[in-house]
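Note that one protein chain is taken out, while the other chains of the complex remain in position.
Then we have chain A:
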Amino acid sequence: MSFYEEYKRVKNIDFYSFFAQVTKYDVEKVLAKDRLREEDFLVLLSPVASDYLEEMAQKAHKLTVQNFGKVIFLYVPLYLANYCVNQCAYCGFSVKNGFKRNKLTINQVEEEAKAIMDKGIKDLVVLTGESRKHSPVSYIKDSIKILTEYFSSIAIEVYPMKTEEYKELVEAGVDGLTIYQEAYNEEIYDEVHITGPKKNYRFRLDAPERGCQAGMRRVNIGPLLGLDDWRKEAFFAGLHANYLQNNYMDTEISLSLPRLRPHLGSFQSNSIVDDLALVQIILAYRLFLPRVGISLSTRESDKLRDNLLPLGITKMSAESSTAVGGYAKDKGVKQFDISDERTVAEIKELLLNRGYQPVFKDWQQL
């Protein structure tokens, strides 16, 4: 099985004629439904549905509170290394960008862990650039072993791996996998991934499924918004989440909605995803997939994050550094600039003021 079959089934839908035919009545019908089907989801992503954002928001809010409660999970990313062998047109870590690369020693990993732990964070996402040479599975595993002493839940956001490798990491204490497809549109995927192993679309597309098979407790996926028409990309990612949820019921599936951010490179997005679009995507996701988590990173501004909060968000990063060794020491080169620079304490305060409970721990290492 593979989501690729599903993708092939829907990739050639004539999205523009579909959207052209959607009426206000169609949107209202979908809003009145309890369970949404694929076409309903697409209706919610249509230009016509953008006139119904308030109605969608009301419903999304209700569903979110009902399913997740008035709580927001907080996490922090930890960059272990920024060596990368790929050339991705949109990323500052690209092999073509000349800057001094580095990689944490195991001692430094521990220093970072302590610095993060001091913020009260228990939920960690471990990242590396894509380099099997500099960050082999064994290195990630050694780091995880140290990190499990400090954190109750650890996810990885690294290069796609084989099922066996994921299994090894699960055994070492990893319980979550984040892997973004970046571009679901296969042709655009090929264009923006200029050289390197990341060019292999299928291997990346099937990685979340391999993670589920390897026993990851939670798998987080998403498109990198801005590489192609967001309505299509959001649709494919939503179907992907739905596919995983239906086929791997014991894995918690969540979606992220990263938008392209300024970075150390020259790529300019040709498909602008403005705030309105971001809101519509979040709402459509929540209505289509009421039990799927939705996380929001510090890529987004503080003001926007505050306002997106009640719409369907279940998870946020806080006080993130996207530089290798950025917590314990001074910052190096960042993968991208973050927008929301508030501290964990500030975010906590904000959540409480907004009537949300910040949750730092949501899993117990067994």
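Just so we're on the same page, a residue touches a chain if its C-beta (ideal position, glycine included) is under 8 Å from a C-beta of that chain, and two chains touch if they have at least 3 such contacts; residues count from 1.
In the analysis below, contacts and distances are computed from a predicted model.
Engineer: The chain dropped from view, which UniProt name applies: "(2Fe-2S)-binding protein", "Thiazole synthase", "Nitrite reductase small subunit NirD" or "succinate dehydrogenase"?
Structural biologist: From the choices "(2Fe-2S)-binding protein", "Thiazole synthase", "Nitrite reductase small subunit NirD" or "succinate dehydrogenase", the unshown chain carries the UniProt name "Thiazole synthase".
Engineer: For the chain left out of this view, which of A:46, A:245, A:280 or A:297 touches it?
Structural biologist: A:245
Engineer: For the chain left off this view, which of A:47, A:136 or A:355 is in contact with it?
Structural biologist: Result: among the candidates, A:355 touches the missing chain.
Engineer: State which residues belonging to chain A touch the missing partner chain.
Structural biologist: Spelled out for chain A, the touching residues are 65-71, 120, 122, 152, 217, 245-246, 249-253, 291, 352, 355-357, 359-364, 366.
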